[in-house]
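Accompanying notes for the structure given below.
Only one protein chain is missing from this complex, and each of the others stays in its spot.
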Amino acid sequence: MLKGFTVPRTPRGAAALAPSPPWHFAGDVLAVEFWNDADAAADFLPSGIELHASRAGRSVALFVDCQFTAQGDEHLDPARYQCREFIVLLDALWQGSEIAWCPYAFADNDAVLAVGWIQGYPRKIGVVRQTRTFAAAGAASAVLVDGARLAASLSAHGQLLAQGRVTLRRKADHLVGLLDRPIVARRYFPRLCAGLHHKPAVDEIVRCKMDDLLTTNVWIGDGDLVFPEAHGEELEMLGPVKVGRGFRFSFSCAISDTEVLADLAAQDSR
Amino acid sequence: MLKGFTVPRTPRGAAALAPSPPWHFAGDVLAVEFWNDADAAADFLPSGIELHASRAGRSVALFVDCQFTAQGDEHLDPARYQCREFIVLLDALWQGSEIAWCPYAFADNDAVLAVGWIQGYPRKIGVVRQTRTFAAAGAASAVLVDGARLAASLSAHGQLLAQGRVTLRRKADHLVGLLDRPIVARRYFPRLCAGLHHKPAVDEIVRCKMDDLLTTNVWIGDGDLVFPEAHGEELEMLGPVKVGRGFRFSFSCAISDTEVLADLAAQDSR
Amino acid sequence: MLKGFTVPRTPRGAAALAPSPPWHFAGDVLAVEFWNDADAAADFLPSGIELHASRAGRSVALFVDCQFTAQGDEHLDPARYQCREFIVLLDALWQGSEIAWCPYAFADNDAVLAVGWIQGYPRKIGVVRQTRTFAAAGAASAVLVDGARLAASLSAHGQLLAQGRVTLRRKADHLVGLLDRPIVARRYFPRLCAGLHHKPAVDEIVRCKMDDLLTTNVWIGDGDLVFPEAHGEELEMLGPVKVGRGFRFSFSCAISDTEVLADLAAQDSR
Partner (left out) sequence: MLKGFTVPRTPRGAAALAPSPPWHFAGDVLAVEFWNDADAAADFLPSGIELHASRAGRSVALFVDCQFTAQGDEHLDPARYQCREFIVLLDALWQGSEIAWCPYAFADNDAVLAVGWIQGYPRKIGVVRQTRTFAAAGAASAVLVDGARLAASLSAHGQLLAQGRVTLRRKADHLVGLLDRPIVARRYFPRLCAGLHHKPAVDEIVRCKMDDLLTTNVWIGDGDLVFPEAHGEELEMLGPVKVGRGFRFSFSCAISDTEVLADLAAQDSR
């Protein structure tokens, strides 16, 4: 009897790329609000998702530095259970409801790459870095105060793909206008049988559920963001035409569920 | 209209983790034949696959150093289109036919990780190294001659998982007793909906097809192999109780198809 | 006129591997106190340094997760100015004075490797990981409380070299018995001229100065530590025969000076 939530399925289930959910995450986030070209952004939406007219092109880029665990104290294996992620979310509508659509995402850890695919995040492997803050004050500590500056970057295969900066202005009780709408993504697993390459085995529009989302240490300020052009990537098409606020906060959440909004593979096979 | 064989699906399809098949591979392989404990090996087989009684526990570990391309001269982007892989194949039977079953695999590249999942190989990210041979003779060249020694290793998350050595004895026209049976693996994509974590969206026993397989520069000799114990892995359960021949060869092949032998998800849902 | 504190020396001095000192560091440390075999430890001491008889074999292993900057807001380039380090310090005596001798060290960043060599730390490149703590509580946050557990590891070239664990027991005002003696190391730069390979160009016993050392958030508890045997390393010879307290703290400091205690190269050439 083989065990494991993901491959490889093994006798004890200890080798699976990702342990069984629920997965608990905790981390620090640097986020920049921006507006991209609405026509370009619309080109990234699958049928059924539309831009939110009054907020067309409004997006956020998140650089995340985090740790995760399942039920086995996995965070005591830091070589395997830490990850850094980058994600873009576009304000959009699904059947008239406000959502945040995820067209592009990276992570630096194979377990989290797999977890992302299973949730619907279109992750690739990338290197994500973020200025850190430490408890002992000093020139290198990046203490969180008014005027403090923090930076983040994303690279993949040796190319710089995104660079963000935030100048902190004020501590806030809550994130305002960030992560306030359900995240919608696309679970997609191709088929390799000859003649069926265009018929994915899994193609679902899903709502990515997060339980017990806690945000704290919220700082809001000014953002800066660039998506340099890069060979083999299309992130620059989503690049900022205007940049808004910057955010820095800590978060924790649990993940164990997803809601299928539409089964595109089933529709297609009808 | 979004394009791309894998996620992310984008307007131009240039950002997909893996380009559309056929995928062409070429590389150098160091392989070691071995026998593991038959009871342990049997524990790694899904229902429907059985050990081959007369060859129970006979296996091979392959360390592969390769380059790949699709239809766009991708190999001219060497930062992205080179990979190193490790794979274990167990001699087994599917409905009485001889097959090689793949219980464990690693690669160092996210595109090839995705390609592996799509084919059915249970890949995780690992670091695979292999002694190389160069055209200019010298102490560091590892020229392929009788008595030459070559080594390979696999690590993941900072732990050594496999170490192989081959001492070359004779050049051969063909691989004998290696890669001479169809490779069978398991395409597996989990479901995250609450209550359905044990019901994968995709669970198929498949035959991994390889077109135009060419092997050349074949050398056969003596092998050596160890799978050190490692936290969070079960590879050591497949470790050698006896080691046989070692091989070193170059190969090329194309991949664009897979044959579904059994749809376990459909059987399960009946 | 070429500029730069280290190579490469360039017209603007912006490309130097390490910027000009002072260098400011800030980070989090997981430390484990241990005793190794006194005879083995003595074998790691250069002439002039002796074990501290009453504390023979008393040592500490530090796993450090940190950020650094010089005078140019370098910490806003997080891809380059973050590092993780591992260091062993042995209690010893220099001319009757208590010191901590550094026989073995790793870092994951080339700038810090260079900085280490210049200070006298015998750094190699390694991968150092440490369980992190985050402001938002949750199963993955590793909140610092009595009973909390944190772990750390060191790997190099795919081999696990050290693994530490700390169970927190009480918050403390100060580090007691840790980093309370001057660190002494050996600046060493070889000569490659034929016949002079045994005559290093630089060979100095030095005191590594740290300015403005600040430690805070100090927790003390129980430690655990292993140095697994590894090919091409000798760290296991310094491995624990007894393990003592564990520590977790944050620190900051500045570095811009070193004191030469003895010039072994000059003595040798006399």
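The letters A, B and C name the chains in turn, as written, and every chain counts its residues from 1.
Rule of thumb we're sticking to: a contact is a pair of C-beta atoms (placed from the backbone, for glycine too) under 8 Å apart; a residue touches a chain by one contact, two chains touch by 3 or more.
What you are looking at is a predicted structure, and each value in this text was computed from that prediction instead of being measured.
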| item | value |
| --- | --- |
| Contact list for the unshown chain, restricted to visible chains | A, B, C |
| Listed residues B:25, B:44 or B:86, member touching the removed chain | B:25 |
| Selected residue (touches chain absent from view) among B:142, B:184 or B:262 | B:142 |
| Per the touch definition above, residue among B:9, B:129, B:157 or B:187 touching the missing chain | B:129 |
| Per the touch definition above, residue among B:2, B:62, B:125 or B:253 touching the missing chain | B:253 |
| Interface with the undisplayed chain - residues on chain B | 24-28, 66-69, 73, 75-79, 81-82, 127, 129-132, 134-142, 149-153, 155, 165, 212, 214-217, 250-254 |
| Sites on chain A contacted by the missing partner chain, in the whole complex | 127, 129, 153-155, 157-160 |
| Absent chain, residues of chain C that touch it | 2, 5-12, 14-15, 17, 20-21, 40, 43-44, 46, 77, 79-80, 103-105, 110, 113, 117-119, 122-125, 157-159, 186-190, 192-194, 197, 201-202, 231-235, 237, 256-260 |
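The criterion applied here is as follows: only the chains that are shown with their structure count from here on.
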| item | value |
| --- | --- |
| Central chain of the complex, centres being mean CA coordinates | A |
| Whole-Å gap separating chain B and chain C, where each centre is the average of the chain's CA atoms | 40 |
| Centre-of-Cα separation between chain B and chain A, whole angstrom | 30 |
| Sites on chain B at which at least two other chains make contact | 157-159 |
